[in-house]
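Below are the structure tokens for one structure; questions will follow.
For this view, one protein chain was removed and the others were kept in their places.
Labels run A, B, C, D and E following the written order; every chain starts at residue 1.
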Amino acid sequence: MSPHYLFMNGQPCLDPELASPNHFATSALSSPGNTSTSKFGFSVILTTNQNLPGHRTQGLTMARVDIAPDGLVPPHAHPRASEVTTCLKGDLLVGFVDTSKTLYTQRLRSGESFVFPKGLIHFLYNVDQRSPAMAISALSSENPGTQVVPVATFTSKPPIPDRVLEKAFLIDGQQVARIRNHLQG
Amino acid sequence: MSPHYLFMNGQPCLDPELASPNHFATSALSSPGNTSTSKFGFSVILTTNQNLPGHRTQGLTMARVDIAPDGLVPPHAHPRASEVTTCLKGDLLVGFVDTSKTLYTQRLRSGESFVFPKGLIHFLYNVDQRSPAMAISALSSENPGTQVVPVATFTSKPPIPDRVLEKAFLIDGQQVARIRNHLQG
Amino acid sequence: MSPHYLFMNGQPCLDPELASPNHFATSALSSPGNTSTSKFGFSVILTTNQNLPGHRTQGLTMARVDIAPDGLVPPHAHPRASEVTTCLKGDLLVGFVDTSKTLYTQRLRSGESFVFPKGLIHFLYNVDQRSPAMAISALSSENPGTQVVPVATFTSKPPIPDRVLEKAFLIDGQQVARIRNHLQG
Amino acid sequence: MSPHYLFMNGQPCLDPELASPNHFATSALSSPGNTSTSKFGFSVILTTNQNLPGHRTQGLTMARVDIAPDGLVPPHAHPRASEVTTCLKGDLLVGFVDTSKTLYTQRLRSGESFVFPKGLIHFLYNVDQRSPAMAISALSSENPGTQVVPVATFTSKPPIPDRVLEKAFLIDGQQVARIRNHLQG
Amino acid sequence: MSPHYLFMNGQPCLDPELASPNHFATSALSSPGNTSTSKFGFSVILTTNQNLPGHRTQGLTMARVDIAPDGLVPPHAHPRASEVTTCLKGDLLVGFVDTSKTLYTQRLRSGESFVFPKGLIHFLYNVDQRSPAMAISALSSENPGTQVVPVATFTSKPPIPDRVLEKAFLIDGQQVARIRNHLQG
Partner (left out) sequence: MSPHYLFMNGQPCLDPELASPNHFATSALSSPGNTSTSKFGFSVILTTNQNLPGHRTQGLTMARVDIAPDGLVPPHAHPRASEVTTCLKGDLLVGFVDTSKTLYTQRLRSGESFVFPKGLIHFLYNVDQRSPAMAISALSSENPGTQVVPVATFTSKPPIPDRVLEKAFLIDGQQVARIRNHLQG
């Protein structure tokens, strides 16, 4: 197991002897992401310990979210972070489900903000059929992680056994295969 | 907002002046849960700040998981806890998906244990078609919370808009309605 | 001391029985702050437990920073938070000083981000003499606190004794009085 | 001091590139421990970062406790963990002492659970003179540590000076020697 | 259980509206404690949330330790704190036992400091037969708690059953009674 000794998911601080100002700056969020390569019509660009080494150990990630007209950031959760999103452009329908199955949902226009509490399933939908939307999100970890619900459940590698998905969604094997194919295709 | 001042999701310690030994003991896990009232064939009983007041602030929950033959604890996540489960009876197929969509899956027999890392989607399926299974799980919070993926996404109140679910699972409105009805019915 | 019992600087969660979607939404950041009432030419608007009750316990604050042409957010520190700022408009000179007195400084244009590590003195200066600048900042606490260095040292109530400021900045009593008067006036 | 740089008591995450499902599974707890090699008649088997690499950083340990008839897990404390124990077989007398010297004690039969708050001295005694007992415990750290009170105080290496133990327990040197010999012998 | 709702072991911040400078100051440590009322010849005075309300939530306790000639702070542990002690007067033999039963021990004279890692059993003995000793200790919690090993094990209320102590220390019931009587008497 010795190689594991040196892997650090949560990386330590920069060595101040080697740090320079550009370790604390990034232009990663300055250009719109490409929403056309996603089946769902969205792009998320995150600051990371790679593109912004200075945010190691600081407990924060900044993210730029671009959503095509009628595009969706599908229901997803961050296992290690809460999130505050501020809509900077467009007309978003956002929401999260709490652990009692209550949906908290709101319409956000430019300048409006919304909280997604830690670890809960949430989504952002661009209601506008003609204009893209853009938001800036803050996440409370420099390594928040993301699980997109339909993607993690239907297209994991190896796949979750059909029997499990059939029983979970109360659908038959053909429906499992169809959803899986659409999501993977 | 004043009533909110006194609500505590994470409750404080017991007042030692009022504490007695039975605040630290519970028989909540001593009898099998009823797996027949669940569509999925499982029951989970948790220690809570109510049935076990002494575990307030201690960062732990113990849970008893009963699963009927061919029953499933559907894909779900705990937004505030990691979990170690020890199978005490039966033949379980368990797994979790990480944030890179890799499924880690294993077959557990009596005495075998498995880790579900914090906040990640996981499931437990009783492979045995004739005998129930039972496991004890430890969770790393006295208030772990649970979101069952199909339940939270398809049966929240109010519902997540059809348009969002259609686009998320790449299914049509009829399929959304059918899954929702089955899960709610 | 009993009244102190119920004061909570870090407020607990919302009671889910009383929570509604608008507790998780705010338009506090949607309009530019008024930079003309500040001697320094800046305005910072924060999400708080009051204007955004849903971010209680979530470990995040979102802030809108407006800076007039040639305006300055003076050297300041957040005793309980690190910060990532993303410039959305204008031309900012930003920097922080580490605990070895090294200044890390950078020029930020629209879309560029910078990290201010936890608790360290930092500033944002709008280099542009004619156009205002705007940035969105994320802070790693829902109660970050702020101490503006010249304001906290020269204009506290009651004042820090002149003798202390004279010796600290190696200036005489007249200079202390002059700086204090300018900052307070 | 350089070799210390790489030692990690609390080991970092597994490198996902190298992780496999069996890093998250263990059968360490599947067989009863040998209670006959202990003077006290007990055995505790823990999940560890070695036998269950996947529980690194997850804040949990699972333990199997076997106790011979009339056997005892002597008063001990976990410096870095609270504990919930669930009795799975037998008839246990358990208890902990709080920092005001109050003993909280309870009789546990199969299925019953008890909390040992963080860092406090506690014990488990198998009241049954003929049958072994078994319990599963959850601990709130992947590195809880254990100090068995009589063992740590009387049989450390090097020994705590007699003078200290005489004064602490208000016994004479012969009694110290006798207890030490019995515990070591 | 409602009265428990308002008890706070770890008290919240002072309300800044009600705070005054003397909430942050204490003379609790300014006079020597009375070492003659203790069987062991020591006195410990702690800053607390009562005598120093301003240290609520600050994660620190300061303590003054006075030890009579040949006096002992018996083996004890702080379940919620590590400690650094600085000897200010006298000649101390101090030590702690780690979780592998290794004793780390050292002689401390005026100005010398020693670390007692979190939750581990440790002691301070005044080697000098004629002069008192004094030390200042810092603890890493505003509510560290203390369990003095012989006191907690032999004089709890109600007592730990004799049978448990006999088996734990491998002594007979008469010896248990004698130690208990001496410690209580």
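In this section, contacts are C-beta pairs under 8 Å (C-beta built on N, C-alpha and C of every residue); 3 or more make two chains touch, one makes a residue touch a chain.
Bear in mind the structure is a predicted one, so any value in this text is a computation, not a measurement.
**Q** For the chain that got dropped from the picture, name the residues of chain C it touches.
**A** 39-40, 72, 74-75, 77-80, 93, 95, 97, 99, 101-103, 105, 117-121, 123, 125, 145-147, 149-161, 163-164, 167-171, 175, 179, 182-183
**Q** Could I get the residues of chain E that touch the absent chain, sorted low to high?
**A** Contacting residues on chain E, toward the hidden partner: 16, 19-22, 24-31, 47, 52, 54-55, 58-62, 82-84, 86, 88, 95-96, 98, 100, 102, 104-106, 108-115, 117-118, 136, 138-140.
FYI, only the chains that are shown with their structure count from here on.
**Q** With centres defined as the mean C-alpha position, give me the chain A-chain D separation in Å.
**A** Comparing mean C-alpha positions, chain D is 41 Å from chain A.
**Q** For chain A and chain B, let me know how many angstrom lie between their CA-based centres, rounded off.
**A** 23
**Q** Please compute the C-alpha centroid of chain C, do the same for chain D, then give the distance between them in whole Å.
**A** Comparing mean C-alpha positions, chain D is 48 Å from chain C.
**Q** So which bits of chain A are touching at least two other chains?
**A** Residue numbers touching two or more other chains: 95, 102, 105, 117-118.
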